[in-house]
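Data first, discussion second: the structure below is written as structure tokens.
The other protein chains are all here in position, but one chain of the complex has been omitted.
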């Protein structure tokens, strides 16, 4: 039997973390004794708990302790981080610390230092200006990589904390198609106003369903009115927006009458060809042949954007980035510093965005399929909200609220 | 090899019926020869086709001919209908003709007579005033029941016929969540106006999701403004409407703030108990304790309604009919003579209603689950429209369009 | 400011209840001070917590305390229950205690007494042999009904408790179509064996999809082999099972070839008529005209069953109960004393069954629609398991495992 002293300070109780922590220990096959528990007697007080973690062998002890770091449990007493150098490009040393999307500190050189560029599933490299998240593929021979979790302190956002003044997660626990979407639009609008006042960036990730369901004009209006600080999507939403501007159809369906036009699905190829004839959307705008719409507003306003390609793309448009390494970099640049991500009916691009977004950024996911909303909203934080609704009607409702300002 | 001469007259080609008819014959294991085909040369002309149906034996010949009647194919030359008397209550004679929901005629007493009370899955009984659909369970010993299909002529509504001036089935072929629901609301509103002008009744079948998603006030407004000539549902939509009026919640979710109130799901029991304390919703209204809302408007305006009970009901409310035989009768009375059925997010009651609705009545089905919409819209007619959308947002959009009148 | 002393003893921490309790207080607008907290230092120890509940007025204090009872919090020091007599049939007195589905005790006549017939959304009536759950509609003038929650002690099942030897809730937290259903079948089979050894009853609630997806023979085998102690469903599953036995089709689809037979959907009417000709399924079996299948095995083995009617039923079969009051009684009788409920692809009947099932009975819900599984499995207990899968393949896999015994 080997043991280790651990400590946690924070809103242990009302956040539900206490339960998660103790159950994790048992499920891993380890055991515990609570050696001290200073309960926060009132809602405002933090609690402090010391645990004696017990395990049958060192491996289990360390692996369990490592897993507990995710929930804000750290070793009692600081020990300096261990850094092992990369021998082969891209390959992290055994036992490297794989990051969460939560705020993380490493005890190194005698003090706690914040990890930069926080994102999921990265290694931590000791750089000149301190520890930072680095994706495995970006590791280079010689990089000092953090090993083990004994010198790591993680600060998960508090889940549904009662003391929280932030009412963002108003329906977090109940993702359901049986909810009032008008109300959700109003609440999200209120948050958007607050973020705008604070100067925080709102990034949209949108799929082509936004166009098909008649939400493109409303989203274009949000871009035009300065609500959107970054636009992420794929080739399809741009193609379908162009098809709508040039032919009035979306996948061959006339958006003004709802009629399916025969062979109208070829309109999207005509739209692509129109861009090819100019060389780019940008050139097309300059030539005066694209005068309105979502992509028009994104480009005209200089809103940073990235259209990430995929295996299913037609064309692609000249502005679509078909190298996924480059696309992930561009996405990450746009996500950086954002205060909210609006994910509108695109699972692929939303998951991609979520991977590179810290857990303290608010995310809103709107989709008509409850399973998609559940998957995207499951970030273990009070900062994710899911709305099961018709995205076209929803974005119109959102724009109606915001334009009334 | 036995044969039989059949005939079809109508919009055979542009309705797609021709294909269905010929394929059916082959799939049944029979064969055909087209003995005459007068093609409608222009869209306005009907076509007439004579087929020599061939089969290996009499049974196959007759069963195939019987199946063809559904698609408007009848025997060439009329033969008087055969009627066999019921021996045992509820039990139809062998080979009884089981009805479709299409307009049907029987050749009897030397002439074609229209079948009354058209509905699916019934027997045809020769009554004093002519042939009529009778449910199996309502057959009584001595009733003369139609046997075989040789003297039957069915008139299916034309599917997507190009010659049709009626553009109701604007999106019939593509039930998808990737459609513009605002546009659908406008088109349905136009149809509702037209029906109102013609004095035809619009019946609503609604589930509790209408309340949860914030659509109850909009639906109540439609009732108040005289758009709705009949209201069908179950116990739940009434209970949830009452819960909303009395406590502001729906299944414990505060509809004004979206917050889940702890134990708020008990509010629906309190709402039921409030009605029990008065004896009925009607008495509650008279006592002044129910002053607004969906059920209030339904009862106040004298709109015919039926709340059909189910195995899952709490309560039930005194006005809920728990005997399903009686509930089916009440539903059928309300459906009779309607020009449109609006089916709002309740598969159970919508299927029940659909069974008793002739195929020439327009039906609109709105649900967030595409599988439900597909199931309910699949009536083989141009008179059914499916909308995959958020029912709360949709009914608000519909009411917004109609109240602008 | 008014206050009240409350107490909770149990596995507060690893069950997550602590968090729920404290958050509920804050959300209700009340406040708390933890006056004593004896933490269970090791996983086997229970914790005891005393809370001083504070509120701005008596109403809030009492309503908050009442809501806390659901989570096992009771008043410190027993006070005798208050019983108020019913004045009007069906109408409970104001402030009546509305039950949960958890094990409940009432302090009355100087001692804690277990409430009989535990079910959700009932009132508690003091009967000769002690307190019992009574549905509102069954309340009669003069019945003494429990008012308030001060004398109530509720024992919710422990959720995901680490100390639990019971591994039933193996996938409780992650209802997803991305799971291994073969594994789920094996685990559920293991539970079924254990229940059979202990002599506990397994009840099946099944919908017609079981027949359509080819699971009827496997389910019939489970009935024949004595696994099933009660069978609940509607009219449709029986009709479709009969259609399959008599014609080899299910809704007109030939189950041996997968072919849609034209007009084959009329076969279900022929099946109903065949039963009407005999007067009942039972008579049909005696006459030797029904010799195999699901309903055959259910009736032959004398397995208690109830087919609850609905607004959408054709027929109905003579054995179908069309009075919902009677059907709910029959369901409740069959559910009583069961150790497991298998809910197979029928939301309607499963919700009906769930309402009358105590929270300590294991429930398994299998459906291809994740939203249905989530809704049915959300019982706040470790005793509910959801499986998103193809019910036909699943029931075959289950029968394969169990028949290997």
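In order of appearance the chains are A, B and C, and numbering begins at 1 in each one.
In this text, a contact is a pair of C-beta atoms (placed from the backbone, for glycine too) under 8 Å apart; a residue touches a chain by one contact, two chains touch by 3 or more.
Every value quoted in this text rests on a predicted model; they were computed, and no experiment measured them.
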Among A:9, A:48 or A:98, residue touching the chain not depicted: A:98
Among A:72, A:315 or A:392, the residue in touch with the chain that has been omitted: A:315
Contacts of chain A with the absent chain, listed as residue ranges: 24, 27-28, 66-67, 70, 88, 90-92, 96, 98, 121, 136-137, 234, 259, 261-263, 266, 269-270, 272-273, 276-277, 279, 308-316, 322-325, 327-328, 331, 348-349, 351-352, 355, 369, 371
Missing-chain contacts mapped onto chain B: 13-16, 18-19, 22-23, 25-27, 31-35, 37, 39-43, 160-163, 176-177, 370-371, 374
Hidden partner chain, residues of chain C it touches: 170-171, 173-174, 177-184, 187, 208-209, 212-214, 251, 253, 255-260, 368-369, 388-390, 392-394, 396-397
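FYI, only the chains that are shown with their structure count from here on.
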Interface residue identity across copies chain A, chain B - same or different by half: same
Chain whose averaged C-alpha position falls nearest the assembly-wide average: C
Chain at maximum distance from chain C, centres defined as averaged CA atoms: A
Distance between chain centroids, defined by C-alpha means - chain B, chain C (Å): 33
Shared-contact residues (touching 2 or more other chains) in chain C: 27, 371
